[in-house]
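As you look at this complex, bear in mind that one protein chain is not there, while each of the others sits in place.
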Amino acid sequence: MEIPYNEELRPDTGLYNAKLGIWLFLASEVMLFGGLFSAYIMLRLSDPNWASYGQDALNVPLATLNTTVLITSSITMVMSWVSLKLNDVKKYKLYMGLTLLCSFGFLIIKYIEYSSKFSHGLFPSTNNFLAVYFVLTGLHMLHVIGGIVVNGYFFGPGLKMWNTEPERFTNRIEVAGLYWHFVDLVWIFLFPALYLL
Amino acid sequence: MTDTHHKESFWRKYIFSIDHKVIGIQYGIMSLLFLLLGFGLMLVMRWQLAYPDQPLPLLGWRLSPDMYNSFGAMHGTIMIFLGVVPVITGAFGNYLVPLQVGACDMAFPKLNMASFWCYFVGGIVMLSGFLLPGGAASSGWTSYPPLSVVATTGQTVWLIGMVFLITSSLLGSSNIIVTIVQLRAPGLTWMRLPFFIWAQFVTAFLLLLAFPPLEAAAIFQLMDRLAGTSFFMPSGLIVGGAATDWAGGGSPLLWQHLFWFLAHPEVYVLILPALGTVGEIIANNTRRPLWGYKSLVYSVIFLGFMSFIVWAHHMFLTGMGQTMSMFFSVTTMIISVPSVVILSCLFISLWGGSIRFNTPMLFALSFLPMFGLGGLTGLPLGLPLSDIALHDTYYVISHFHYVVAPGTIFAIFAGIYYWFPKVTGKKLNEVLGKTHFLFSFIFMNGIFFPMLIQGLAGVSRRLADGGQSYAHAQHVIHYNEFMSMSAWLLGLAQLPFILNIILTLIKKKDKVADPNPWNSTTLEWACPSPPIGHGNFEKEPVVYRGPYEYSVPGHKTDFSPQSEKLGEK
Partner (left out) sequence: MSNDMNHHIKVYRNVFLGLLVLTGFTVGASYIHFDALWLGVALGLAIAFAKGYLVAANFMHLNNEKSFMYLTLAISVVFFLVLFFMPTLWHNDLLKSPKHIPLQNGEVYNDIDHSDNHGGHH
């Protein structure tokens, strides 16, 4: 038994299964972050003490650096897919490796940020701004870790599918890329919402 | 197709199976057991309501008010999240959606397996609360903070279990959508889909988009409980006479918004597939097409959409302001329109049909007035003015139980009787089935109708003594004993059902069993019963016609299966 439309497109919808699947997953992720942002707005609007919670104490230069790192990982991710389209596995490995490197870099910078907060005695329980900050960035970080697991698999053991079903493997990278760009997209909104506004 | 029959290990075949049929059956068994457990909790609670503070017969212990709360919270949680939804989307959805669209399996078989095991783990984690000091979660199935944040550890496992269940339904629902969109058999266009598939399709979207905000809320509440944040904790909170450690500044209403943003669509998750099931059975047993197929489809889509913007009608009592109240009562009135359209279509479908009164049809027929009663009692709750009087009374309990218990659960029974021959190749016994139906119908109403009367008299819900200490409850309090008797008899009325399943399963299969015993037209009956191995159909089905071509003039039988070529007669 073979499930149809795993690699080829279904003529009337123009899609392969995994692509539709990942977009549905991303739609639900939109709702997840919708809930998180909604909570942020509601807490901020209803709390008269919000201004005293030290939002401007966040490290903007470090976060800007992190934004750049994540945007870079997005372009390398899309380039790794392009390389597969051009049948160039070597370049694919290069770009995928860079993507992984950037994602680890993001985590390290995040670690520096978190630990400096903790060392100043700033915890999620301190006030609601920090609670929002830690939960939103923490959940985003979990998504980054999830992306590292997936991309790491395709960088290492998952690559052997390229030899047997190159078309399907390219699709997998496209799907992994969609997820990764979404993680980037979330950060694009988190960054100004938490650090700047 | 030879590779479908190769030998699989026991574990792969029955436990960690990736075959949608096995997963559907796993879902079915687990969720029916959970339904029984949730029902059992209620039977104990009914003793406490009928005879407050008297020791339970046989067991000998008293149900303390704390345990009553815990049983109540777990009854709701188990029934909704572990019972009804998994039966109707997990079991029915998994087993029937691929068959009805003519697919060999779900689009992502491994994710499907993961979905079941997330559900399994989530259920076990939630139940483990009963073993913890302080007992299982006791803040209601709605888990309103701040009460739930200061509650015992049972609430923490409730939240962790909930995260697993959300993951499970996410995997399951995206799978169902992709299967319906991508794996439809050739010729099965959108407007040839059975109504059941449409209902599952919309339901899957509801699960997909409504659950994530609750996941966010569950994470917030976990943080409040474990990391001491105050997302839901207001400033200056005093518990048990002492100030609390929370920094404050949070909003308990935020939880209610995020919770009901899920939980209202969840109501439609409970009811839409039930409507789909009933639609299939009514078309089959009246031997005529469903009346107004297109309006049914558009109504279901509209219903699904509207269900996302009515959630705050659960919150009129919170004083959220007139703008919000007005907006949400208007949308609530609007959403009743498509519900009425669907119910009317199903009623009109009966008109002039030569109805076969078999067990599935009896359950489906009784679903209509029961769901109607549940829906109509909901109207006063959709208007802020009457809701304020009724909201905290037994009226609400009666209202939503009429929707879900004699509503959805009757549809589930109908579905089980109807599709049992598909799953096993053997029909359930009609005499036992009709006995089961008759007594279930009587006792169901025996439980829930008096609640309407009590509720209109103003008896509060959630009281461990059933309202005994209130003067205004005195003239209706005696119904408690009657309702409890009905509940226990309803329990007895399930014995024929259980017996029926066991007896039928051990019965030898007929050698010449008809793969299509109900003479149905939809695709799931175009493959052998039970369907062959992993792959279902002997050859890929092709669809030539709409789903409900019954009694077509000039056709030699009174049904024209979807996969039958146009010229054939």
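Things worth noting here:
A and B label the chains in the order they appear, each numbered from 1.
Note that a contact is a pair of C-beta atoms (placed from the backbone, for glycine too) under 8 Å apart; a residue touches a chain by one contact, two chains touch by 3 or more.
Not measured: the values here are computed from a predicted model.
Put simply, the missing chain touches A, B once the whole complex is considered.
For the chain left out of this panel, the touching residue among A:3, A:89 or A:185 is A:185.
Check A:71, A:112 or A:145 against the missing chain and you find that the one touching it is A:71.
On the side of chain A, touch with the chain left out of the figure occurs at residues 13-15, 20, 23-24, 27-28, 30-31, 34-35, 37-38, 41-42, 45-46, 60, 64, 67-68, 71-72, 74-75, 77-79, 82, 85-86, 177-178, 181-182, 184-185, 188-189, 191-193, 195-197. For chain B, the list of residues touching the undisplayed chain reads 181, 205, 209, 213, 253, 257, 261, 305, 308-309, 320-324, 326-327.
We take it that only the chains that are shown with their structure count from here on.
The residues of chain A lying in touch with chain B in their complex are 1-5, 10, 13, 15-18, 20-21, 24-25, 27-29, 31-36, 38-39, 42-43, 46-47, 49-50, 123-128, 131, 135, 139.
For chain B in complex with chain A, the residues that touch the partner chain are 1, 3-4, 103-105, 107-109, 111, 170, 174-175, 177-178, 181-183, 208-217, 219-220, 223, 227-231, 246-247, 249-251, 254, 257-258, 261, 534-535.
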